[in-house]
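All protein chains but one are shown in place.
Chain nomenclature is as follows: A, B and C, assigned in order of appearance, with residue numbering initiated at 1 for each chain independently.
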Amino acid sequence: MKKELNEVTKSLIATFLGLLAGALLMLSIGSNPIEGFTYLLKGGTMSIERIGNTLSTATTLILTGLSVAFAFRTGLFNIGVSGQMLIGGLCATIVGLTLDFPRPILLFIMLIVAIIGGAIWGIIPGLLKAKFNVHEVVATIMMNWIALWVVYYTVQAFLIDVQETQSADLPAVAQLKVPWITELFQGSSLNLGLVVALLAVIFIKIILDKTTLGFELKAVGFNRDAALCNGIKVSRNIILSMMIAGGLAGLAGLTFYTGFAENMQIGILPAQGFDGIAVALLGISTPYGVLIAAIFFGILHTGKGFMSAMTDIPPQIANTIIAIIIYFTATSLLIQRLWVKILRKKKSKKNAKGGVD
Amino acid sequence: MKDNFVVEMLNIRKEFPGVVANDNITIQLKQGEILALLGENGAGKSTLMSILFGLFHLDQGIIKVKGKEVKITDPNIANKLGIGMVHQHFQLVHNFTVTENIILGIEGSIVLKIKDASKIIKDLSLKYGLDINPNDKIEDISVGMQQRVEILKMLYRDADVLIFDEPTAVLTPQEIHELMKIMKNLTSEGKSIVLITHKLREIKEVADRCTVIRRGKVIGTVDVKDTSEAKMAEMMVGRVVTFKVDKQDAKPGKVILKIDKLSALNNQKTLGLKEFSLEVRAGEIVGLAGVDGNGQTELVEALTGLRKIESGKIFINGKNLTKSSIRERNETGIAHIPEDRHKHGLVLEFSLGDNMILKEYYHPPYSKYGFLQFDQIKKHADDVISQFDVRSGRGNASKAATLSGGNQQKAIVGREISSNPDLLIAVQPTRGLDVGAIEYIHKRLIEQRDSGKAVLLISLELDEILDLSDKIAVINHGELIDLVNANETNENEVGLMMAGIKRGEGQ
Amino acid sequence: NGGETTEDPTATPTPEPTVEFGDNTDFKVGMVTDAGTIDDKSFNQGTWEGILLAADDFGLDTKYLKPDGTTQAEYLTEIGNLFDAGYKFIVTPGFKFETTIFEAQTKYPDAKFILLDGYPHVGDWAPVVAENTVSIFFAEQEAGFYAGLATALQLEDGEVGFIGGMEIPAVQKFNWGFQQGIAYANDTYGTTIVMNADNFIYEGSFSNVAGGQQLAAGMFDKGVDAIFCAAGGVGVGAINEAKTRAEGGEDVWIVGVDVDQYADGIYDGTNSIILTSAMKGIDQAAYDMILAETYGTFPGGEMLTYDSSNNGVGIPSENPNLSDDVVTKVLKAFDEVVAGTIIVASEQGSLIK
Partner (left out) sequence: MWDITKLVFPYAIAYTIPLMITALGGLFSERGGIINIGLEGLMVVGFFASAVTITSLQIFLPDLSVWIGLLAGMIAGMLFSVLHAFASINLNANQVISGTAINMIAAAITVYLARTLTGSGNITIQSGLPRFDIPLLSKIPFLGPLLFSNTYASTWLVLGILFLSWFALYKTSFGLRLRACGEHPYAAASAGINVYRMRYIAVMISGAFAGLGGAVILVTYSGEFNGSVAGLGFLALAALIFGQWKPFGVLGATFFFGSAVTIANISQVIPELGVIPPLLLKIFPYVITLVALIVFSKSSQAPKAEGEVFDLGRN
């Protein structure tokens, strides 16, 4: 019997505990958990359209999750995803609203500028970390606020059409929504973004596992000193890692503002950026893990509205569950210790029976 | 029983995940004596003493102090029982003053009374002849001084059982001599001492009795005056040990490494290495002797490219590498066995295979078009593993973290040597290893030399330097004191030089 | 621009239905909130109160959902959730729902939609109000006008300011109306209220509470006596600042918006710093539509405007902080507006901001 629980098992146990806590909360306000979870699940899956919405919610989470996870692998904590999303989305929106090209070209340009925008917003904290050892957590948080206001005033100055609270709507050609998908999923918000996200997953998977770049990044992430001592350029990798993480976040911005929505929302930091942290942690910072975690969260987010419409359970329960799951992933040692205790018991029983091991 | 023991540790057992550090160990300390604990690295000495001092909880066994059974669950209790400990790795807060470090934990009042405490400390240090300024910051005083702070810590807590864990590892022979005096003073003042050390000579010099530990078990306790060093060594290792490494004379060739007036800053941003010049030729081992913290680290880091160079030049085979990156230096033929294998040598979370290509992953055959070539990587790893018999659970696939210290070190040595360098810089290559591993690695270093490579050996263990080196360079306060032929000098001379006293100048 | 009017004349009334309705639990009314919460002292709250009122009277089943964000996709999701949960009469406050309702009204033909402060369109501003949708506008400028007038008359002299949230049509119209009201009082009744352009500002969000408090503080320090707040959460900060000052014995006022905010301004258990409120009958509109539905007279496909002529806007019926004289004068102006002898402009024209 294995003494070390593997990461996947830990994540699953954490998820279970999170849901358990959610159930207790439901009970605490006198609602029936079984009912609650049933509607939560139904809300995310019971119709083609809802499945579509679950996936389109997941789309952005996949990319934000990847962004956080990728930085994690290099030992960096990217809390700046929201800001990078905003900038990426802004760049894409500017292009979408101003340029006039055949659709494929237009979308491609939007994709590129989104990546670049996000990457730039990621490079800055990367540089500060690499050159001045400024803690990336604080730096990225500052970058978030700066992004918020930059977007706010840029949109108001150049991209407003009538409403003060968001940019003008993108023309249909500049949106990731395509009729046949919308039809297929009975008018859900699912769009080409999902394709982008899935490609990103595979891309990152390859980089991390198969390339020398991934080798370097992981070496730096696990042991900065050893990497340096063996001739790997640590600063370069830190900057690179934040750049790629930023680029992924930029893509998330693209899928959110030009796919899920059809205009640039101003005055708020997109929550998906922070959910990305949860997704990455639950997905143990691996591309496929992120994919699964994102879809799971997609169900929670899409289902919670229906649940609260059918019951008296506030939708905030979803975020509460997610938060608690993260706490338990962070404290997986607790689970580990319990596991070891269980093993000990088993063992001592065996030995008592005169068995050896 | 007539013997009045101040401390008795009876049938102590302590397990760590994976290791039984102490296995049914019994030691007894008499009033007023110096008891030596002898054992290889990892034998369990520090653990045993940490238990006595309340840092670790014992799994089984009894501790008696002055005949009374006691439960020592944390250092406070140890202190109350009059037990003090100087740890192998000093336990001092670098940016606190001497006084603050000493009173820490027993301040005696809610609002600090620094002045009063300083006074007491001053008096104590006078009484035992360790003169020290209570108001200095730890980061500003020498290692020897720091050790005295540790001693004062115990005296301030008026401990009468004093534990020294490898106190001499970081001292010059002269400082060691000082320390021995101090210890004698202490015992004559009625204190009892446990002394952990690897160095038989020291035991001979001060200890009354010696308990030998091997792999967590007590081999025996002997009276020092009627036991030979060889005998104790044999007990410690479990077989007869050859103290001398057998090697032919060196056949030095052309100059491989030329260091020219090299200067570099230390972490306190002062000159840690001052106009240091040295040459290492093909086919010779140059050993750099010196007390810890006298510029060895700065020199190594400057050579390998980890530290910025203030002035001076570095040449390999005549090629100027002064401004080159770490990688360029590797490619030009420098290999480096780092001092701290966990921090600099390995990526513990990586597989052994990945660690074996840590320097070379980016070029063929290990990489094509930026993609890793796993079959090649495995092949290379397996070669090193078999050549340097690196023992591990799952061969090239096993995580580096799962290897024992010795095997981790072998793996690093293997990686560095297999890159077939012109210059091998070996820093403390046998630190924390048991005798078997030590002998093995020493052999390999000699092999390198004989195959016409240049080897620069940096070690704190003077014996290691004397055994392996063809030439010995001595460094003190970042300056080269002298460069001598190994067979024309002796421990004493080198010791003096380590203290900064040049040949001829003297006494 | 007077659209169809309902038959109810009194301000914020509870009409006595001629027939007593039993529990129509099959009639479920849902609401999707805009950015704010349902107690945002603004149109979300107004709408929800109207629905609750109706729920009491007719024993309806009600539910509101708050979207994660303010995108059409998120709005549609919540509408879908309400619909699938059987809430087929759905009220949505705020112009941000315009394109959403355009989608929804065709997507859910057997649901009914009430869109407040806007009309459905595909993004091209060409109204498309389907048979299952009613779109309702309010003459905010008139509400603002009465509030301004009342403020001027009550203060007689001194200075007033305005704090808006974001610069959206409804808020602007409140502002412009308020200025016209002040001016009217100064001209007709000889009050001497000062309006300094520096003190007519839009904070830029509906959420920055600290900002609201600090802006209000700034204005009061500069000698402003009363501030008209149409700013959601920003207004919360302003009201809080006014309360603090009132407790300190200062004589400062806030003019509420959308609903009667008197209660929010109470600082010592009895007195409130809310001078009066520029109300628009959102609650009434919501109520009326539900009523109409139960009567079977749902005015589907129409664009209604609630203004003075149908008591859709005004000031509270109770104004403890206004003298009777002031109230009578305001009611007089009210009649003149209805009669058309006073015209309150809904464009900026020469007005501030």
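Some points to look at:
Convention: contacts are C-beta pairs under 8 Å (C-beta built on N, C-alpha and C of every residue); 3 or more make two chains touch, one makes a residue touch a chain.
Model, not experiment: these values are computed from the prediction.
One chain is not displayed; in the complete assembly it touches the shown chains A, B, C.
Note on the undisplayed chain: of the listed residues B:27, B:43, B:85 or B:222, the one touching it is B:85. Considering C:122, C:210 or C:339, the position touching the chain not shown turns out to be C:210 (whole complex).
When you scan C:247, C:318 or C:335 for touch with the missing chain, the hit is C:247. Among B:109, B:188, B:248 or B:268, the one in contact with the hidden chain is B:109.
Contact between chain C and the absent chain runs through residues 37-40, 66, 161, 198-199, 201, 203-204, 207-211, 213-215, 217-219, 221-222, 233, 236-237, 239-241, 243-245, 247-248, 264, 266-269. On the side of chain A, touch with the chain left out of the figure occurs at residues 25, 29, 77, 79, 128, 132-135, 137-139, 141-143, 145-146, 149-150, 152-153, 274, 277-278, 281, 314, 316-317, 319-320, 322-324, 326-327, 329-331, 333-334.
Summarising the interface, chain B meets the missing chain with residues 16, 53, 55-57, 74-76, 78-79, 85, 87, 91-96, 100-101, 103-112, 153.
Note that in this section only the chains that are shown with their structure count from here on.
Taken as a graph of touching chains, this assembly is arranged as a line, each chain contacting the next along an open chain of partners.
Relative to chain C, the most remote chain by averaged C-alpha coordinates is B. As a whole-number value, the distance joining the C-alpha centres of chain B and chain C reads 78 Å. Between chain A and chain B the centroid-to-centroid distance comes to 46 Å (mean Cα coordinates, whole Å).
Contact of a single residue of chain C with at least two other chains is seen at no position.
Residues of chain B in contact with at least two other chains: none. Remark: chain C residues 30, 35, 63, 65-73, 76-78, 80-82, 84-85, 87, 95-96, 99, 103, 107, 123, 125, 166-168, 204-205, 207 touch chain A in the complex. By the touch criterion stated above, chain A contacts chain B in their complex at residues 210-213, 215-216, 218-219, 222-223, 225-233.
Contact residues on chain A toward chain C in their complex (touch as defined above): 43, 49-50, 53, 56, 152, 162-166, 169, 187, 189, 260-263, 265, 267-268, 270-271, 301-302, 305-306, 308-310, 315.
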